[in-house]
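Have a look at this one before I ask anything.
A single protein chain has been removed from this complex, and every other one stays in its place.
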Amino acid sequence: MGSDLTINNVEVVYHDIIQVLRGVSLTVRAGRVTSLLGTNGAGKTTTLRAISGLLKPENGKIREGTVSFEGRILSGLGGTEVVKAGVVQVPEGRRVFKHLTVEENLRAGAILGRGHWSSDLERIYSYFPKLRALRHKQAGYTSGGEQQMIAIGRALMAHPKVLLLDEPSLGLAPLLVAEIFDNVRQINRQEGVGVLVVEQNASIALRHSDYGYVMEGGRIVMEGESAALADNPDVKEFYLGVTEHGGRKSFRDVKSYKRRKRWM
Amino acid sequence: QKNTTLVWSGAITGPTSDAGSSYAAGVEDYCKYANSQKMLSVTLNCVVRDDQYNNANTQRNFEEFVGNQNVPVFLGYATGGMLQIKGVVQETKVPTLPASYHIGIIDPPNNSYMFLPVSSYSENIVALLEWVAARERGAKVALIVNPSPFGRDPVVDARKAAARLGLKITDVQEVGGNNLDNTALLKRLEAQGAKYVINQNTAGPVANILKDAKRLGLLGKMQFMGAHYAGGEDLTKLAGDAARDFVWATSYYMYDEGDRPGIQLVKKIGAQFGRKADTIRSVHYTSGMLAAAIAIEAMKRGGKDITAASVYKGLTSMNGSRAFNPGFTVGPVTFSAKDHVGAESLRLLQADATGNFKAITGAQRSRMFQLVHPLK
Amino acid sequence: MELLPQLLLAGVVIGSIYALAALGFVLIYKSSRVINFAHGQIIATGAFIAFALTQRGLNFWLAGLIAMLITFGLGLLIERVFLRRMVGEPIISVIMVTIGLSSVIEGLIHLTPYGAGNFSFTTPAVLSGEGLSVLGTQLSRTQLAGVLAALTLLGGFTYFFNKSTLGITMRAVADDQMAAMSVGTSVERVFALAWAAAALTAAAAGVILGLMSGLTLGGLAGIGLKVFPVVILGGLDSVVGAIVGGMLIGVLENLSAGYLDGLVPGGGTREVFPFIVLIAVLLLRPYGLFGTKEIERV
Amino acid sequence: MPQLHVEHVTLTFGGLNALTDVSLVVPEGEIVSIIGPNGAGKTSLLNCISGFYHPTRGRITFGEHDLSRAAPNVVTSYGIARAFQNLELFRGLSVVENLLLARHTHLRYSLLDSLIFYGRASRQEAENRAYVERIIDFMELEAHRHHPVGTLAYGVQKRVEVARALTLAPRLLLLDEPMAGMNVEEKEDMVRFILDIQREQGISVVLIEHDLGVVMDISDRIYVLDFGQKIAEGTPQQVSADPRVIEAYTGVPGAAHAPAQGAGA
Partner (left out) sequence: MPASRFTQTGNYRVRYQQDQTIFATSAEQASLIAGVLLLLALPLLLPKTLLRDVNMIMIFAVAVLGLNVTTGYTGLINIGQAAFMGVGAYATALAATRLNLPFFLAIPLGGVAGALVGTFVGLPSLRLKYLYLAVATLAFQIIFEWLVGHLPVLAQGGAISMPAVQVFGVRDSFLNHNRFWYYLILPVLVGLGLLWRNVLRTRHGRSFIAVRDNDRAAAAMGIHPGRAKLTAFMVGSFYAGVAGGLFAYFQKAVVIEDYGLHTSVQLLAMAIVGGLGSLPGSFLGPLFIVALDRFMGSASEWLGAQNTFPQGVDAATALRPLAFGLSIVLFLMFEPRGLANWWRLVRLYFKKWPYKF
């Protein structure tokens, strides 16, 4: 499909020496939600950076492979061009502009000037009614969930076709996680925005996505329809915390041995 | 001996370089002119060395030329650098002529090898005080000085002189280069009733004061005056018509006094070495020439072998009938073992409507200065 | 006493020039957190360009305008050539680059006939007439024009930062470069613009200063230093702070010259008094009067 | 017996109450968890304990020490260590250097000893290094020992935070969401570290965590905050059954123990 975002065999190095991605290929289908799971340091954030052109500030480089979207090659473009092409990343850790007000944060996302910013603001407030009440508050003093909403709303101001979310649930309480994912689903449905979501919270990510990838050590080790992934025994044990017998494993059980993952 | 070196070390670049570069040109051109005239039996190697107004560089230059090349005389520049090398000058016995006319640089007998080419700032200022005293008994005078050793130098002598002349020093204020607005200063001086304001500064700050005084309508009420570096072309260029009536004390002849042989010589040499008009007009160009001329004359008088000792002898012989008069200054250059100020005579000049300074006194020495600062 | 109002007035006049000079400084800091030590030299550049143009027979106003445009271009150039590579380097290195730049610009000015010596604009006819008498102090037309120009530019930029999308974007970049990039902001372009705008206001400040107190390289470049207490007092990233800081420093200088100098032998207290007040204020308000307090939540 | 007592603490920011009359006790050697929605005031409470904020009203004591007005470094010297929610590491320094820094208060030599670096200073530095290496082994950070922490993956940085707090050899450990951004397997590792710390060294732990699975499994006692107020406290069983908790926090009755949404949610 022409309007899919495809990553083809991408290898990324930091500082010219630290190789992080080792031939990653994945596809974000237009209008669908795709999730990307993986352990710490697997390279999920790096994958998003490779797509969004934000590797350069981190001194990273795509050494091989391509990222393409709507028939255009995105790899090698700068962050601004990628956003223009319609792919916007919401970075890890809710990086809002702390000293700007909520509304100014949103306006700072409207730099491409597609549409009119004031009507866009209304659009964002309709997804996140909470933000309307907070519009004149300094973003640095809003709560974690609100910051995540600001970050997503800010990205939406640029009218993306594909949204890249890096751990939106990070540090959020269960109710808010559910709310954020509902918002994402709603945006996805209403605007047909494709979503690639990186998550540690596998259960919610798989529940809200259509397709999923699992990444380890810089490689994609597993992929499939989300429902199918959630049924895989390894995913169950390592990402969902479910025992082979179907019950939830207790964290208190002292691990006398560690079962290796099969795909490694 | 075939040749010898005449070296000047000063600020061709860095702070005060506008004065310094003209001064350097004067030294260099006169030196070359001396060669072309075969003034000496030897050829002069004319060197001007930039010290960027940095004392350490001055010392380095002194060490290099005196220590390694045995130059017989050292032409220097700034107040700070000269104060710092006083010790080594005394130790090496190499006669040294600064461009700073700070009286504290010379204090024989402790310090018997420093020679000021012309009257000191202190003498300039005491002369201005005398002029004030002659016009108005018991007048109130304010001093505005540069916040540096250069500026503060004459304050002590000025206070002594004022006391003897029956003048009242109402205030001594330091004003430096960043004085964009002098309203407060001038208003206060006005409130104190000071009718005469004497500046020991560079032209920039003085010009700003004059412009503000004009704006505040004080020009007619206060008489502004200044010592050597405060006035002249530099001042009129900056202050424009606000410089009008400014009274200035200096020992040098002016560029437009074309009938003076010294000025004719300046013009001739300037043309010979292709200097631009601005440089030749500058009093600093003349000053540089004077320093070089004194040094070369002293070499000539010292005898066949040109050494530090011979130059010292040459210098200290310049008195009485043997006084040296190259014509750059209003009086002859005289030195002796005790007298280390060259052309002490000075004139007061006043700026006219076009900004040209015209003499309002004849060449004179300040009597009062000799009283408050006697030779030791 | 009539002295006090006069001192205040004089302080406000000179303060507005300080504020204008400080504005460019704030512009750069606000977007890139860089302290620009070359600001004084850029002020000098603008002033000399205008002066050179009037020397070629151009009308003063036109010359000033063109000088502002040229320095705008110079600002772009400086950012492109020297600062772009420094994005992401430690702030102190970037600051040192601006110190280096100040030296470079000074060298370049020495390559023109204006490096050494004193110059002054011929005051345009409109400004040379009778000034205004306020509170018993004579204000020249030049001063009035300077205050007017300064306030116009300052007001314009205040509006720009608070209301325009570009202004907000510039603040966003200062806040978090990475996040700004993620929404497609070209951080480079923002920096370039900040430098260009800063250079433009510097030229304006230079021309006004030149008109008021003559043109010397040292004098004009020296304003770069005056700007420090102003911006720190006002708060490094606040345009309003620059205005208030400028006025305050101007007034403080005049008050100390008016009242303190008489008490201190030698005087010259205006050189230090603002700094002493500055430190006292900072101890109470560590981010200056209007500076953004760093949000620090652990 | 150092116990942490938080008594009627209220914290106000310009008229807004971040905490209202909160009291809690952390008995020696226990794991006490604090849960609650975002912005409930959990971190603020930790900030009050560790001296970054000072309560507007109320008192906090640790054994005989009053913490209400103490500066952070003083609190640390009483034996309270903390891992931050938003990664407060020395980003440019390596893992080893980060941990060495945490030994600051345990080194007792003067500036003069420093200058000479012989005898006391040198000996203590060597011991110090050995201590740090033991912690690195314990927290399984060997592979990252000499990497600048700023370049490590988020989850690893979180582990360094905990390791650094542990290096302070505290008697009370405050952990602010140490498992954020980790998957189940990594959370298990972290839980193992926490349990070992508590069991083997008898260190008390205050844990803030959104993963109720973890909280319910390892806490001895749980406090629930909402809008700066304590809305519930008790054992895991008591708390998970409390309707107010369900309404404010999980939204789903019995969420904590239901496998389908449980883990991670």
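So that you can tell them apart, the chains are marked A, B, C and D in the order they are listed, and the count of residues begins at 1 in each.
Keep this in mind: a residue touches a chain if its C-beta (ideal position, glycine included) is under 8 Å from a C-beta of that chain, and two chains touch if they have at least 3 such contacts.
All values derive from a computational prediction rather than experimental measurement.
Enquirer: Taking the complete complex into account, tell me which visible chains touch the one left out.
Expert: Per the touch rule above, the missing chain touches B, C, D.
Enquirer: Would you mind spotting which of C:G73, C:G107 or C:G155 touches the chain that isn't drawn?
Expert: C:G107
Enquirer: Looking beyond the chains shown, say which of C:W195, C:F228 or C:F290 touches the absent one.
Expert: In the full complex, the listed residue that touches the missing chain is C:F228.
Enquirer: Of the residues D:L67, D:V95 or D:L168, I need the one that contacts the missing chain.
Expert: Selected residue, touching the omitted chain: D:L168.
Enquirer: Please identify which residue in C:P5, C:G136 or C:P265 touches the non-displayed chain.
Expert: C:P265
Enquirer: Which residues does subunit D use to touch the chain missing from this display?
Expert: Subunit D touches the chain not shown through residues 50-52, 71-73, 76-77, 81-82, 84, 88-93, 97, 100-105, 107, 109, 111, 113-117, 121-123, 125-126, 129-130, 164, 168.
Enquirer: Which positions on subunit B touch the chain that was left off?
Expert: Looking at subunit B, the ones touching the missing chain are residues 12-13, 17, 21, 49-50, 52-53, 55-57, 59-60, 63-64, 66-68, 79-80, 83-88, 91-92, 104, 147-149, 152-153, 174, 274, 276.
Enquirer: For subunit C, which residues lie in contact with the unshown chain of the complex?
Expert: 35, 37, 82, 85-86, 89-90, 92-93, 95-97, 99-113, 115-116, 225, 228-229, 232, 236, 264-266, 268, 271-272, 275-276, 278-279, 282-283, 286-288, 294, 296, 298
Please note the rule applied: only the chains that are shown with their structure count from here on.
Enquirer: Counting one step for each move to a touching chain, how far apart are subunit A and subunit B?
Expert: Each step joins two touching chains, and the minimum needed here is 2.
Enquirer: Determine which of the two chain pairs, C-D or A-C, is joined by the larger number of C-beta pairs in contact.
Expert: Greater number of contacting C-beta pairs: A-C.
Enquirer: With chain centres defined as C-alpha means, what is the inter-centre distance between subunit B and subunit D in Å?
Expert: About 74 Å, centre to centre.
Enquirer: Could you tell me the distance, in whole angstrom, between the mean C-alpha positions of subunit A and subunit C?
Expert: Those two chain centres are 44 Å apart.
Enquirer: Please output the residue numbers of subunit A that touch at least 2 other chains, ranges allowed.
Expert: Subunit A, residues with two or more chain partners: not present.
Enquirer: Going by the contact rule already set, what residues in subunit C reach two or more other chains?
Expert: If we look for residues of subunit C contacting two or more partner chains, we find 297.
Enquirer: Please give the residue numbers of subunit A that touch subunit D in the complex, ascending.
Expert: Counting only subunit A, the residues touching subunit D are 14, 18, 37-42, 45, 92-93, 142-146, 167, 170-178, 200-204, 237-242, 246-248, 250-252, 254-255.
Enquirer: Considering only the defined contacts, which subunit B positions touch subunit C in the complex?
Expert: Subunit B reaches subunit C through residues 13, 15, 17-18, 21, 147, 152, 171-178, 180-185, 187-188, 191, 203-204, 207-208, 211, 215-217, 234, 237-240, 278.
Enquirer: Quick check: in the complex, which residue numbers of subunit C touch subunit B?
Expert: 3, 6-7, 10-11, 13-14, 17, 110, 116-120, 131, 137-140, 143, 209, 212-214, 216, 218-219, 222-223, 225-226, 250, 253-255, 257-258, 261-262, 265-268, 270-271
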